[in-house]
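One protein chain is absent from this view; the other protein chains keep their places.
Moving on to subunit A:
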Amino acid sequence: MRLTKIMTTLLSGLPTTLTLLIFSFIFASVIGVCLAWLSLRRNPVAKGLARGYLGLVRGTPPLLMLLLAYYGLPKLFLLVGIDINDWAKLLFGIAGLSIGWSAYLSEAFRSAYLSVDPGQYEAALVVGMDASHAFWRILMPQTLLIALPNVENLLIGLVKATSLVYVIGIMDMYNTATDLSNQNQGVYQLEIFVVLAFIYWLVVLAIEWGFRQIRKDYQYVTV
């Protein structure tokens, strides 16, 4: 089997992998920010809610999270009268990964927020800014910059975690590769998996490049 055949077959799974990656990352970030916000409240109920969610989610293996999302979410939604049984599998994949990564991202955001120098906030107040301007103009940008290395690592981890969606039968790049390997009775197995690894590696390289650009743009902002 020619290398180009392997390449084109595997690349046909790439859009699904990237869709999983991008949407899971966006949703996980949004949920993560909300969780971080909740866990930083003084209100013990808000705090407890966030802590409980974090504890449960962080203690669940990503593979299991996908299975729970796939089999559990429809039941959960049915309880409130919403039928999501016919949702595309991809959506369950995104849901499972988003829930899992939201917990990690929320911890990255929370710890970054806590390590912003409190003097920055005070300086904003004494020049007359109100708390919300101080947050959006000073604290938030610095929080994001501090969180950046952790976020990068988590995103790269998510690239690899997308391959777990084979458990719910999504044809992502990884599943496409195992399929191809099975079709050929495993004859070209090594070639197939080397090519697969190469493509994942390129995706990670692109992410690293992107983050390097961000770091370069903000190289003089030492938070």
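In this section, a contact is a pair of C-beta atoms (placed from the backbone, for glycine too) under 8 Å apart; a residue touches a chain by one contact, two chains touch by 3 or more; residues count from 1.
Just so we're on the same page, contacts and distances are computed from a predicted model.
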"Cytochrome aa3 subunit 2", "Amino acid ABC transporter ATP-binding protein", "Phosphonate C-P lyase system protein PhnK" or "Pyruvate dehydrogenase E1 component alpha subunit" - which is the UniProt name of the missing chain: "Amino acid ABC transporter ATP-binding protein"
Chain not shown: contacting residue from A:44, A:59, A:81 or A:119: A:119
Subunit A residues touching the omitted chain (full complex): 117, 119-120, 122-130, 133, 137-138, 141-142, 145, 218, 220-223
